[in-house]
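A single protein chain has been omitted from the complex, and every remaining protein chain is retained in its original position.
To keep things simple, chains are lettered A and B as they appear, and every chain counts its residues starting from 1.
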Amino acid sequence: MTNPSNGQTANKKEKSSWFDKHFHKYLFKKIDITDENGLVIDTIEKPIKWGWLWAVAIIVIFCLCLMIAPFKAVQWDQLGSIFSQLFVPSKWSLKDYDGWWNYLWTKACPAIWDTVEMVYIATFLGVLISIPVYILAARNIDRNPWIRNIVKVVLNIVRTIPTYVLAIIAAIFFGYNETAGVFAMILFTQGVMFKMMFEYVETCDMNPFELAISSGANRLQAYSIGMSPQVYPMLLSNTLYTFEINIRASVILGFVGAGGIGQMLSDAIESTSYDKVGAILVPLFTVVLVLQLVSSSLRRKIS
Amino acid sequence: MIVFDHVDKVYPNGVKGLTDINVTINDGEFVCIIGLSGAGKSTFLRTINKMIDIQHGTLTVNNTDVSKAKGKELRELRKHIGMIFQSFNLVKRSTVYQNVLSGRVGYHSSWESMFGLYSKEEKMLALRSLKKLNILDKAYVRADQLSGGQQQRVALARALTQEPSIILADEPVASLDPITTLEVMDDFKRINKEEKITIVANMHHVDLAKKYGTRIIGIRAGRVVFDGKPEQIDDTTLMGIYGRTLTRNEKLGELDNDKSK
Partner (left out) sequence: MEKDNTAMEEKPLTKREKLKVSLGKKIIDFSSLDQAYSLRPRKWIMNLVWLAVIAAVLLYFSLDINFFDHFRNPNWTKFNLMLTGFAHLDWSYFFGYGSFTFDTSVIYQVIETFAIAFIGTTVASILSIPFGFLASHRLVGGWAYISEVILICIRTFPEILFGFIMIKVVGFGAQAGVAVLSIHSVGMIAKMYSEQIDMIEEGPLEALDAVGASFMVKLKLGVVPQVKPNFLSVILYRFDLNIRTASVLGLVGAGGVGYPIDVYSTNEHWEQLGAVLLGILILVFAVDALSTFLRKKLIQGN
């Protein structure tokens, strides 16, 4: 049953990895230290500098990659035309500055608000669901290695799948609308929160947990009394961070058709109305910047 | 009542933590356990509430066979045993009041304790425990803002709130300065006498054990080598427990002025 004090010593693993053990003789060179008569008085192991090899390897890979994607000429005039279109109303589909302004307020801003709403829902629901998940995976709470490993593997798979893939699959199920986007973001949030939180929980102070167990609590009670207060600030901080990430992800999701400002952006680009693109970028930029500022200052206050 | 009957503790790698322990502790005693570090004092203590398993023999605590207790039965057993740790083990970010109240956790289901649904009697009980330890005025202060001695008192109040029949203390004063040590030990003594709670405590300092205990148990290499009254401790018995004369660390010193040897 619960054996906290024994568990501590049993978990100490050896530091050297599989790699180190097998490749040891390639990593170190033995050097004999001799005194003035040439007699060996000591032997030390000096790590061999493999750094140069890495540098060479990188350059080789770089050249290989260049073969796949060789450089091409840059068409600077195109660039110029795009930027001019952003500011010169003659080619605009919105006709003039008033039209642009109108578009900004009636179309772009509500779209951004939609996106924020989506992200809010996804982040909170996602965080809520992730809480039991990362608790289950923390080594110090859950003694059963099977459950832990299954959870870790499943979440690694979820984390590896790119968000837009999740969105596409969700869109097939729910149709191309915001719900699919929220769904995809909830899954994505699981992956992100899990990685950050379960490592943190493992490093938390187990003492109050042990105390609760010794007074007759079950593990759930012991967690909520002993560990929750410690984990709570980190949870909040990571939730804010996840919120930020989700906003950026939602732009991509929109491209795939899952709603929000990304969809509007992709429509505007496809119809090459760069004026609309500009109008959309303004609120987008503002929201992301403001969010970053707010989030980083709040997070500083929490830690 | 705690009864050890031919109890062994063997670690998975074969090392014997405890060998053939036969000890009976009656209600109301104040037992102090002394011995070298690593001799098995902690192990002995932790087998009582099954924080550590035993391999042979029977250990009966309050008429429950400890090795057979699991799940609900184990929690029922532990609910009546309080434990005090050297590092206090309080929840640092919570207030003293919350820490003490959490002693009642064994009396509630998971949901109730997650939402903090304690009855008014329990809350009054918590406050009363704080008052008994003269620390009521700090009730709503965050636990990590207290000094070491105060934190240990809070831990003691928490144990009291469990309404235990036994309190186990693992080196409760090891992190405290000498004066605070005496204060906290006085609190232990008072609780032992007034609340009639059995106390089993490990300690480093022999003179402390002699001053406060009604019974001393000396453990060496996993075996009980001394079990008797404090008056019976002399240099020979100490030699048997420690295998050498005492170092300065093992004597608190401040107590030398009350006519020890």
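Criterion: contacts are C-beta pairs under 8 Å (C-beta built on N, C-alpha and C of every residue); 3 or more make two chains touch, one makes a residue touch a chain.
Keep in mind that what you see is a predicted model, and the values were worked out from it rather than measured.
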**Report entry** Which displayed chains the unshown chain touches
**Finding:** A, B
**Report entry** Sole residue of A:I131, A:I161, A:C204 or A:L240 that reaches the chain not shown, by the stated touch rule
**Finding:** A:I161
Requested in this report: Can you work out which residue in A:M118, A:A138 or A:M193 touches the chain that's missing from view?
Outcome: A:M118
Query raised in the report: Considering the whole complex, which of A:A137, A:V151, A:V256 or A:A279 touches the chain not shown?
Result: A:V256
**Report entry** Of A:M193, A:A212 or A:V277, the one touching the omitted chain in the full complex
**Finding:** A:V277
Requested in this report: Determine and list the chain B residues touching the chain excluded from the picture.
Outcome: 95, 97, 115-116, 120, 123-124, 127-128, 130-131, 136-142, 145
Report summary line: Contacts from chain A to the absent chain lie at residues 17, 19, 47, 50-51, 54, 58, 61-62, 64-66, 68-76, 78-79, 82, 114, 117-118, 120-121, 124-125, 156-157, 160-162, 164-165, 168-169, 172-175, 177-180, 182, 248, 251-252, 255-256, 259, 262, 265-266, 269, 277, 281, 284-285, 288-289, 292
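Methods note: only the chains that are shown with their structure count from here on.
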Report summary line: Whole-angstrom distance, CA centroid of chain A to CA centroid of chain B, is 46
Report summary line: The residues of chain B that touch chain A in their complex are 11, 42, 46, 49-53, 70, 74-83, 85, 87-94, 102-103, 105-106, 108, 110, 113-114, 155, 158-159, 162
**Report entry** Residues on chain A engaged by chain B in the complex (per definition of touch)
**Finding:** 1-6, 205, 207-208, 210-218, 220-222, 224-226, 229-230, 232
